[in-house]
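Taking it in order: structure first as structure tokens, then the write-up.
All protein chains of the complex are present and in place, except for one that has been dropped.
We call the chains A and B, going by the order they appear; numbering starts again at 1 in every chain.
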Amino acid sequence: MSRFIVRRILALVPTLWLTVTLVFFFVRLAPGGPFDGERAVPREVLLALEAKYHLGDPLYRQYLDFLADLVLRGDLGPCFKYPGRTVNELLRVSLPVSLQLGVMAMTFALAVGVPLGVIGALRQNTWADTLATSVAMIGVSVPRFVLAPLLVMVFGLQLYWLPVARWESWRHAILPVICAGLPTAAYIARLTRGGMLELVRADFVRTARAKGLGEGAIVVRHLLRGGLLPVVSYLGPGFSGLLVGSLVVETIFNIPGMGRYFVEAATNRDYNIVMGVTIVYGTLLMTLNALVDIAYAWLDPRVSLEEL
Amino acid sequence: MSAATSGESEPIEDAGGSTFAADAWRRLRKNRAAVASLAVLGALLLGCILVPALGSYGYADTDLALGPTPPSWAHWMGTDLFGRDLMVRVFFGGRVSFAVGVVSTAVSFVIGVTWGSVAGFFGRRIDAVMMRIVDALYTFPFLIFVILLSVFFANQGGLLHRAFVRVLGLFTARAHDPSYFPVFQIVFVFAALGAASWLTMARIVRGQVIALRAQPFVEAARSIGATEASILVRHVLPNALGPIIVYATLTVPEVMLTEAFLSFLGLGTQEPLASWGLLAASGAETMDVYPWVLVFPALMLAVTLFCFNHLGDGLRDALDPRIRKD
Partner (left out) sequence: MKRSSLVRGGGGGAQESRLWSLWSWALALVLLAACRAESEPGYFGTVGRRGGAPNTFYVNNYDEPEHLDPALVSESAGSTLLLELFEPLVGEHPADLHAIQGTAERYDKSDDNRSYRFYLRQNARWSDGRAVVAEDFAWAWRRVLVPETGARQVTMMFALKNGALFHRGELAVLNAEFGGLVKGTPLRSYERTPENLRRAPALVPAEATHKLVGVHRAMPTFTGVAPPASSLTAAGAAASVAGAAASVAPSPEPLFFVPAALLERSDAVLGVRATSEHVLEVELEQPTPYFLELLGYPVFYPVRRDVVERHAGSGEAERWTRPEHIVVNGPFTLARHDFRYEMRLEKNPFYWEKDAIAIERIVVFEVPSAQATLALYKTGELDYLGSNGALPTGSMDRLLGYRDFGRAPWTGTYWYEFNTERPPLDDVRVRQALNLALDKRELIDSVARAGQAPATHFVPELTGSGYAAQVRADKAAGVDPFATRLLGFDAARARALLGEAGFTVRERDGTWMAEGFPPLEVLYNTSEGHRAVAVAVQALWKKHLGVSVTLRNEEWKVMIKNMRDGHFQVARFGWVADYDHPHNFLDTFLSYSQNNMTRWRDEAFDEVMARAAAEPDSKRSIALYRQAEERAVHAMPRMPIYFYTKSWLIKPYVKGFYPNAMNKHPIHWMWLDESWRANPENRPAHVPHELPPPGSYAP
């Protein structure tokens, strides 16, 4: 197990390096610079700004400096749009918020999705199945940017039940978590239902039932464990999808998370933020995938880590 | 697409003598929800083809003096902020959304199934190498890349757009016409979304194949001398089809939604073209004042995704070989 984890961490390095390198040159090749704006920046000021951020240096030099700062000091450099803020500071402030939202939304998605899926599979074609499927359908069929304003309109502006924006108390989290988590919950419900339906008819389940094992025990011991496999596969991309999807939710509810930087930093040509976001996101994804593999092995006795 | 219909493998015979595909089709037909979904999808598709072609308005025809009007006899779905007929735009947008959803899913299906099944079935070193590649690509933050690419290079006159214009120039002299730009944007979205979504497909297929590989029936097939390739194609893949179909049907709406997401960010389909995502995104802006501008495209999108899901369900049941074994 530990060898596997070490191997995974080692695999992270070249991939990250590749990503960093690609993105580094990508952003600098793009037209427009970080200081282009409505009012032309006087030449002398522009030169001073470029000197300050070493943007006048040859590209390879900037690249090596960036790598050195990153590797030796974990320093992602300054942010151009907000001078005096470092990218590290930006991420330190925004990443926990995004993670918080992401974890809450994922918890919500699992808490809603798995039971819905289980009910759907066990009570196939009953009223309960229809209800469960419908909830899942709504989640899958309505984009977050339609769902969010709808929820705001009803629960915030008409009923005055819940706050309409910002990130303060637990009450502020309700609508964003639902918006962010519902599509994921719907996926999970469908995957759970699908995965369990596969097993409901499997031989070993019939054997178990024939042996007189109770329904509850069958569900927990056999069906859930195996039926959740597709869900586990989905957790990695699902969580990262949540983080990216939270871009919409963060925008609409004005949550000070990392999502806003995905597009904004690129359009602002804020090179270092683009790098920072990419690195954080990449690391997160890779780690999650490794975790998913481990969980997969734990859940499915047919798979050993040796094979992964 | 499925193993059963691919040319090189013999159709699996069942007790009744009918082929696997025909049997599946027979079962699908009995599933009314799935058939209804198929019918609705067909009707929608037909509408998307016919309405913009036969309608008396063009999808880009503006009538500023008219402005946004609620549904009426002249405009069944009303008009948008520029006085454009919403019905024509919605069905025109449907063409784009359908195309994006289906084409991108097909791309991801072909790549993902091939990749995942080969890796999962042959295991060991092949698996390690192939899945490391998938891992690497996974870590590659694809959506960020799509965003970065569209911001930096898929803009008008950007690197990718210039390349597109050059290729287009081989076919038409009007390649530089900026009205081709939205077409480029859609092609870009196809490619980007297709490339981004095959990874999960590969992982799911591999997971299934690994799980099935250890099953007794594979051992049995091997013991009677079946080749590895035929075991994979004939025995393993058909048994893995359920989750694959479920995932593929989920991919279509997912891709449609991702396109909508990109449109919400202003990076997907561009005006004056339309997609359901773009229409819903701009409709959401004014939903409190002109609700119909949101309602119709959002409803179309929802119904389509709804039907795709039902169809997926039906297909899963119909294609599941284990039901047949009973």
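Operating definition for what follows: contacts are C-beta pairs under 8 Å (C-beta built on N, C-alpha and C of every residue); 3 or more make two chains touch, one makes a residue touch a chain.
All figures in this text were calculated on a predicted structure; none of them were measured in a lab.
Q: So which of B:27, B:89 or B:203 would be touching the chain we can't see?
A: Answering carefully, the residue with contact to the hidden chain is B:27.
Q: Which listed residue (A:15, A:98 or A:268) would be found touching the missing chain in the intact complex?
A: A:268
Q: Which parts of subunit A are in contact with the chain that was left out?
A: Residue positions of subunit A that touch the missing chain: 30-33, 36-42, 44-45, 47-49, 52, 81-86, 89-90, 93-94, 124-125, 127, 130-131, 134, 137, 149-150, 152, 154-160, 163-167, 200-201, 206, 251-254, 256, 260, 267-269.
Q: Would you write out the residues of subunit B that touch the absent chain, in ascending order?
A: 27, 30-36, 62, 64-65, 67, 81-83, 151, 155-158, 177-179, 181, 266, 270-272, 282, 285-286, 288-290, 317-318, 323, 326
One rule holds in what follows: only the chains that are shown with their structure count from here on.
Q: Taking the touch rule as given, give the residues of subunit B at its contact with subunit A in the complex, in rising order.
A: Its residues touching subunit A are 123-124, 127, 131-132, 135-136, 138-141, 143-144, 147-149, 151-153, 157-159, 199-200, 203-204, 207, 210-211, 214, 242-243, 246-247, 250, 253, 257, 260-261, 264-265, 267, 277, 280-281, 284, 287-288, 294, 298, 301-303, 305-306, 309, 316, 320, 322-323.
Q: Which positions of subunit A touch subunit B when the two form their complex?
A: Answer in residue numbers: 11-12, 14-16, 18-19, 23, 26-27, 29-31, 136-137, 140-146, 149-150, 153, 183, 187, 190-191, 194-195, 197-198, 201-202, 229-230, 233-234, 236-237, 240, 244-245, 247-248, 262-263, 266-267, 274, 277-278, 281-282, 285-286, 289, 296, 300, 302-303, 307-308.
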